[in-house]
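Only one protein chain is missing; all other protein chains are in place.
Chain lettering (A and B) follows the sequence in which the chains are written, and residue indices restart at 1 in each chain.
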Amino acid sequence: MAFSIYDLTAFNQSIHEALVQNLSPFWALIVEMTIIGLVFLLFYAIVGLFLVYAERKICGFIQNRVGPNRVGPYGIFQTIADFIKLLMKELIYIKNADKFLFNLAPFIVIIASFMAIAAIPFGLGLHAIDFNIGVLYVMAVSSLGVIGILLAGWSSNNKYSLIGAMRSGAQIVSYELSIGLSLVTIVILSGSMQLSTIVEQQRNCWFIFSGHIPAFIAFVIFLIASTAETNRGPFDLAEAESELTAGFHTEYSGIKFAFFFLAEYMNMFIVASMAATLFWGGWMPFHIPGLTSFNHVMDFIPPFFWYMGKTMVVIFLMMWFKWTFPRLRIDQLLKLEWKFLLPINLFNIVLMALVVLMGWHL
Amino acid sequence: MTEEIVQHDIEQEEYLLNMGPQHPSTHGVLRLLISLKGETVANIEPHCGYIHRGIEKMCEKLTYQQIIHLTDRLDYLSAHINNEAVCLLVEDALQIEVPERVKYIRTIISELSRLASHELWWCAFGMDMGALTTYFYGLRDREKILDIFEETTGGRLLQSYNCPGGLMNDIHPNFQKRIKEFIPYFRKKLPEYDELLTGNVIMQERTKGIGPISKEDVISWGVTGPSGRGSGFACDVRKHHPYSAYDKVQFEEILFTEGDSLARYKVRIAEMWESLKILEQLVDNIPEGDYAVKMKPIIKLPEGEYYQRVEACRGEFGVYVISSGEKYPVRVKLRSPNFSNLSALNRMAAGFKIADLVAVGGSLDLVIPDIDR
Partner (left out) sequence: MNSIIKYLKDLFGGIKTLLTGMMVTGYYFVHPKEIVTQQYPENRKTLVMLDRFKGELVMPHDENNQHKCTACSICEINCPNGTIEVISKQTETEDGKKKKELDTYIYKLGMCTFCGLCVKVCPQDAIEFSNEFEHAVFDKEKLTKTLNHPGSSLKSKQTAQ
């Protein structure tokens, strides 16, 4: 049986059928879930390591340096070496820390980001769960991570950590609004919250083009708010190196620190893939209505590569922000949200509703 | 022992935070004891002495030639200027007239030091604000100046190029050529600093109106240098009490009246332009002559008290020497600019946020070994 890399539905179906024929439905489900879990775990590790490497290389080039270049050709094994180093490091026990919460916090952070991956469509048929409320689910789950950050800051028994955690709480509560509202803009345009439907609707024209100005504004706001939500770039107040040494993860060492570190990069990956899915058509190739031959050439590139390419572009933008801008102060951060992003967003939703009602979108 | 339960009034209680001795933004081993109310800084208490080496006491057992190399270790970024202060003091006390050539070369290297120091300040200031890229751009340009130093003096950070009566050796034949290459290079790179950081809206918001200090306060706290001039205190020793070749060059004393972090920032950026101007005027006109006056191997200052001040990169640096006519001084007092600048930190940053404290500290450009001596 031949499988196409353009449509993996048949491939998934054949695995499912093979399992059902040999096992009872319950065990087939268990095996399927295990396989998916393992695949995601592997994917998670590879993407995390790659993103750390990419960030270090990109910031190196931006800063007139060459970045890591010692371990392996062009330093590609640098992150693996770092990871091994982190695994071998001592886990420092902190006196007077709330031990249970202290150990729990990194897991909450990493589980939150892990759960969000499940709903993201990586390609046609490459989709763990296709919720009919996918957008809502990703938003809800990805904002769970802040609980881990708050716990980490609280339980470390460190003043810097506590300040960092509180900042992070205030920050995410505010920016969650902007993310939600900018996604609502797109939900209005598409009329669906199911991610597969949203991607399917962008077959002919991505939403950022078909939604005209409101979609573009929503994209910019989403980019800013998601940078803030992942505690990155100019919004890294929760760890603010020059003020709070390392913020909420000051006291963490070894693999527990690695969890926070990995979760930060994975959160970035998740918001980038959400941006790609909702605004740039996810795994949909770039199509221009009318140019059939051009569209065929674009179709030749497998959907997974389209998806990864778009995600990487968004991630690059976020890294570019981080290595260019100074950090905001906490009150300015909140001012930006409540005085600029929120009013613009509300106005934008009205605009989008108007566009949809009048049928101005493509 | 039974555990005592103390009823805390959370609203009234101050949250004490030790910033330092190990902290990324104190630029050394400075310890600031901060009382916080939420994110707001209520009071700052600097605790000095973590890098105290007793340099003033050590000077009492060293000859005047040997004292010079200890002044390097105060403000290591204006090492040459500190050395120059001691040399000028000795020359003044012995009433030696150094050749014009020496004066010119000393001035050129002082200005290069100032440029290098302000570049490093710009890097570190960007880092304090969270813009990490500035660090590498600043160091890239500073490296060119350090190469000029290395070629002529043999040292990169601490040059050890001065001695009483002149210089250790003559300038390298490439000295002028390298400076002439550097000036246009840096004139091209300096606007980049403005594009990347000065104009940035986040940076403007972070520094405008933050850590203000009035002219009266600046004078009474003894804040000098760019930090003092940001509040309108005309305290440039180069302009008001010219030494070396500063009376032969045209330059402006940069004065801003706002007194906030942004003003202090702008003073330093403008001083870099002025330093370039001074270099352009001097580099082609170095007169011919000896690089040093022949001095006796053992220098004995006549009995009396001497004071010499120079404009170091961070403010007025002064050397005060009491001599009893022996080859060792009886007492040496070094007036370091950073110590006075630090004392005004509470005045500036109290009532602002923690992030502002970091910005104000960055705009003061503290060098910790200079505070503790």
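A few notes on this one:
FYI, a residue touches a chain if its C-beta (ideal position, glycine included) is under 8 Å from a C-beta of that chain, and two chains touch if they have at least 3 such contacts.
Note that the structure is predicted; figures quoted are calculated from it, not measured.
In the entire assembly, the chain absent from the figure touches the shown chains A, B.
Among the residues B:56, B:92, B:147 or B:258, only B:147 touches the chain that is left out of the figure.
Across the entire complex, the residue among B:66, B:220, B:257 or B:285 in touch with the chain not shown is B:66.
One of B:26, B:117 or B:133 touches the chain omitted from the figure, and that residue is B:133.
Only one of A:15, A:31, A:45 or A:58 touches the chain withheld from this view, namely A:58.
Residues touching the missing chain, restricted to chain A, are 58, 61-66, 69, 320-321, 323-325, 340 (touch as defined at the top). Listed by residue number, the positions of chain B touching the unshown chain are 62-63, 65-66, 68-70, 72, 133, 140, 143, 147, 150-155, 158, 160, 163, 168-169, 172, 192, 195-197, 199-202, 204, 297.
Here is the rule we use: only the chains that are shown with their structure count from here on.
Separating the CA-averaged centres of chain A and chain B is a span of 45 Å. Residues 15, 17, 23-25, 39, 126-133, 135-137, 140, 196-197, 200, 202-203, 205-206, 353-356, 358 of chain B are the ones touching chain A in the complex.
Interface residues of chain A facing chain B in the complex, by the touch rule stated above, are 59, 62-65, 159-160, 163, 167, 234, 236-237, 240-245, 323-332.
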